[in-house]
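Missing here: one protein chain of the complex. Every other protein chain is in place.
Just so it is clear, A and B label the chains in written order, and each chain counts residues from 1 on its own.
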Amino acid sequence: MAVIQANVAARQSTYQKSNNWWKRNRRKVAPYLFISPFFILFAVFGIYPILYSFELSFFKGFGFDKKTFFGLGNYIHMFQDPSYIIAVANTTKFALGSVFILSPLALLVALAINSRFVRWKGFFKTGLFFPVITSSVVIAIIFARVLDTNYGLLNTLLGWFHIPPIGWLTNTNVVMISLILLAIWTYLGINTLFWLAGLNGINKEFYEAASIDGANNWQSFWQITLPLLRPVTLFVIIQALIGSYNLFAEPLLLTNGGPSNASLTITLYVYNQGFRNFNVGYASAIAYSMTVILLVLSLINLKLFGGSNTNS
Amino acid sequence: MNKVDRRTFLKAAGGVAAGSLFFGGCGEAPAFNRGVKKTLNFWAFSDTRIIWQKYAFELYKKERNPDFEINWSIFPYAQMHDQILITSQAGTGGPDIADIEISQFARFIKGDIIFVDITQPLQQRGLMDKFYQASATNPWSWKGRVYGIGNELNTVLLSYRSDVWEKAKIQTPINTWDQFVEEAKRFHQDTGNYLIDFPFDDWASWWIMTQQQHRGFFNSQGQPILNDPINIQTLQFQKQGIKDGWATVRPPSASGQSYYATLSQGTVTSLMGPSWNFSGFIQENIPQTKGKWHLQALPAWPTPDGSRTATHGGTGVAVLKTGTNPEEALDFVLYEHTNVEALLHDFSVRQVWPTYKPAFADPRLSGPLDFFDNQRVGDLIKDLSPQINQWYNSPYWPETTNACTTFAITPAIQKSDVSAQQALDMAQSQTQSTINFETA
Partner (left out) sequence: MADINLVTSDAEQANTTLSQRKRFSPYKVRFWTNSAVLNIVLIGLVLLTVIPFIYMIASAFKHNSEIFGTPITFFPAQPTLENMQALLTQFPFARWALNTAVVAVIGTATAVLLGSLAGFAFAKYNFRFKNILFIIMLTTLLIPYQVTIVPQFEIIRVLHWFNTYQALIVPRAVTAFGIFLMRQYTMTVPDELLDAARVDGSSEFGIWWRIVLPLVRPGLAVLGILSFTGLWNDFIWPLVVTTDPSMFVMNVGISSLVGPYDYQYGILLSGAALASLPVIIMFLFFQRQFLEGLTQGAVK
């Protein structure tokens, strides 16, 4: 430090006073300069909308110009609005499918890839990954053809096994399941990678120690692998939850939320209210209710899977 | 050393910023026809509708020699209207002229109206009385002002596969719905096919049938009457048809080709609709069925003074205030709706009868049509058009029709355990609640 100060003092004499100030304080000022381009934009496009949306949720009216104060009216209507309730139910169904079907499935696949029986690990990791980098629009377009009732690839395939055509996108009972299956197809790859990253982080010594103690595969899986995967589990589940609530392009392009709201998701409903009906206040209220739901679910998950990275 | 680095960064940043500005400047709509005048953008959702309008523009160019070209774009129905609504909020973007479908118009009258008010130009040119206003201007009017104009006289007829029906020895014309059910049952028993289908995701079929009986979505005060007893009976009639097996459920509208395949293969052998449907869509999608169709009036209901026809749909043209040259655009729009040649061109393509009264002097409008096995359809239209029952519009048309489809039609048609009464009661309360919410 003293050396630095001496150097600084030595240079002072060769610069004017304004430069002195700059040189002396640049270490203090620099960070503000560095963060300002980001923060100015962030304040305008990130923070302000969050606050404004909250304010909007207490107003009603068509568009942004004709607003009238409405108090809690939007929120009250929300809880009586069957479309809202269906949207929440659908999205939750979808989230459950993601968490309880997709994630464990991905874990199994990860275990399989990780095991010593499989050698082309890179090939499998890459092969399963394609859907993740594809836009949901493209996926929706492909699957509109695959899931078509009369001319779709899937029903044709089932037809070879003498299974009658299923209304994947037209049957109100089936459509949400179709979306879940589509989600499994899309996100199996990346969830597998998450689990693999977690598995790789487990120290092999644990297994060796356990086998010396006489534990078999099953026991070591339950007692070592799973507990040590807890931080990854937390991450995977929260990702799945957040992703579920963002489901938008597929229901929009495949079924437009139908038939009869059977595939209406929360984000699609926000879009409908906000950009089709321009009930911007109501749309904001719905979006905020979603935030609350997600927060609660995240906290629950934190309680279940949180805790430190230390071993049990 | 330091200065060089800063300079390098600033150069890089400047480059990025300049790049954005440069591209930002480029981010305006380029004229698709380089080196030619101005370009007006026309948005449509139906390519069959543009055919006569393009033809009209060619005539317009010869006669008036305007200094603009028109760029015609087709979008999906919902998206096009959504984007125009967004444009109305944004204040910029969007097209100069657009086809606005009748049931979408209500969406644009909730805030500031984005369409040019054409009441005065119409009056100044003495055009108001020269149109069948019920079809030409009423659907695009609000509070006494006219914002759009339509060329389609949409009298609904029953269009059926005459070749199939003759072979099956079906007694034509079918005069009552009871008669229809009889023939339908027999037909299904004999051939396994159907006389008619009912959609599960569209209100059109149900609305046409209720219109015949002086019912529909709204009463004269613009209030929804979805669960009116006759409305319920009609929906129950459709349910019963599917249950009894003489009618079937139409493939979803999203999978369009499926539906046309059933029609061309003869699985379903009739449809109810106006000319943009029985001519426009059918001729575009299954032209190979030419000469195999006949038209007749809709069968009658037992209700006294019911009608043998109805109206359905209709698209008008509106000029946007946000466009670049509204006056010039309007001049063309008025031209195309009053030019007999152009209107008759639409007739020759889609068998759309015009709303412009002077056009009816032309004998072509009542000639034999070879797509319909040389039937003189024009006579049928002339006879039936006066019988269209009065129907009532409402600012809440989109909400009500959506609720009807979502809460009534789809569950009632798809689920055997949901009665028409339950479904329509639900739809009615839903609509009421939505309207209350919006007007509170």
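Methods note: a contact is a pair of C-beta atoms (placed from the backbone, for glycine too) under 8 Å apart; a residue touches a chain by one contact, two chains touch by 3 or more.
Predicted model only: the values in this text are computed from it and were never measured.
Contact with the omitted chain, checked across A:Val88, A:Leu179 or A:Val236, is made by A:Val236. In the full complex, chain A makes contact with the omitted chain through residues 3-4, 7, 11, 26-28, 30-32, 34-35, 37-39, 41-42, 44-50, 52-53, 56, 64, 109, 111-118, 120, 122-138, 141-146, 151, 153, 156, 185, 188-190, 193-194, 196-198, 201, 204, 207-208, 210-212, 215-217, 220-221, 225, 232, 235-236, 239, 242, 245-246, 248-249, 253, 266-267, 270-271, 274-275, 280, 283-284, 286-288, 290-291, 294-295, 298. The omitted chain makes contact with chain B at the following residues, 1-2, 5-6, 8-9, 12-13, 16, 19-20, 23-24, 27-30, 32, 45-47, 73-79, 83-84, 86-87, 89-94, 253-254, 256-258, 261.
Just so it is clear, only the chains that are shown with their structure count from here on.
Separating the centre of chain A from that of chain B, both taken as means of CA atoms, is a distance of 39 Å.
Residues 78, 82, 85-86, 89, 110-112, 200-201, 251-252, 254-255, 257-258, 261, 405-407, 410-411, 414-415, 430, 433, 437-438, 440 of chain B touch chain A in their complex. Residues 60, 62-66, 70, 73, 77, 80-83, 144, 148-151, 169-172, 255-256, 258-261, 275-276, 278-279, 282 of chain A are the ones touching chain B in the complex.
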